[in-house]
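Let's look at subunit A:
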Amino acid sequence: MSVKEMPQNWEPKILVFACNWCTYAGADLAGLSRLQYPPNIRILRVPCSGRVNPQFVIRAFQRGVDGVLVAGCHPGDCHYVSGNYFTRRRYLLMQRLLQYVGVDPERFQARWISGSEGPKFQQVVTQITEEIRAMGPNRKLRDAQ
Partner candidate 1 sequence: MAVNVEDVKKINPLVPIKAKVTRIVQETPDVKTFHISTMDDQKPFDPMPGQLGMLSLPLVGEGMFSITNKGENHIEMALKEVGQLTKALHEIEVGQEVGIRGPYGNGFPIDYCKGKDLLIIGGGIGLAPVRSLIMHCIKNRDDFGKLTVVYGARSKSDLCFQEDLFENWTKVPNMDVFVTIDREEEGWDGHVGFVPAYVEELAPKPQVTVLCGPPIMIKFTLPSLQKMNFSDQDIITTLEMRMKCGIGKCGRCNIGSCYVCLDGPVFTMEQLKDLPPEY
Partner candidate 2 sequence: MSEMTKKMQEIAREILVKGEAEVVIGWEKGTFWYLSPPAFIDKPEDVQRLVWDDFCHNNLSKYLVDLKNHEGKAAVFVKGCDSRAFNRLLQDKQIAREKVVLIGIPCPGLLDQDKAKELGKNSDLPKAQKCLDCQYPNPLVYDYYLGDKEALNEVAATKEAADYSDVAAIEAMSPDERYDFWTKQYDRCIRCYACRNVCPACSCRECVFDQTRVGWIGKANNSSENQFFALTRAMHVAGRCIECGECERACPMDIPIMLLNKKLVKDINELFGEYDAGIDIEGKLPLGHFDKNDPEEFM
């Protein structure tokens, strides 16, 4: 969609699945450090990035988010030892599947953000927000309601 067709006053809506132990703490740190990031993101705290079922991602697109970010601890740092290794496999695959059915790759991303990486959290969500803002609203997989 070109910028011209974009609805007026549209703001991207981005859902961030943040693991409780790393990324959520990282987001918290970003806040405590007064780092500004776009208000377009909604953070959904999950016990582990491994908790994020592929259905959650599809459902988010159905209900109208423009982008999804799944974020968790760096490999090796998982609070549950190996949860994020499974996440990595699952979403490497899911990302390709989503692209295969026509979802733009920018709209679904995964990142490792630790509890000490407040600035990285800020930088990642800002970058994703801007990328998606440039792309316009997501209409794929969306339900009519």
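Picked so that all candidates are chains of the complex that A comes from, given by their letters.
Criterion: a residue touches a chain if its C-beta (ideal position, glycine included) is under 8 Å from a C-beta of that chain, and two chains touch if they have at least 3 such contacts; residues count from 1.
Fair warning: this is a prediction, and the values are worked out from it, not measured in the lab.
Looking at 1 or 2, the chain of this complex that touches subunit A is the one numbered 2. Subunit A contributes residues 54-55, 58-59, 62, 75-76, 82, 85-86, 88-104, 109-112, 140-144 to its touches with candidate 2 in the complex.
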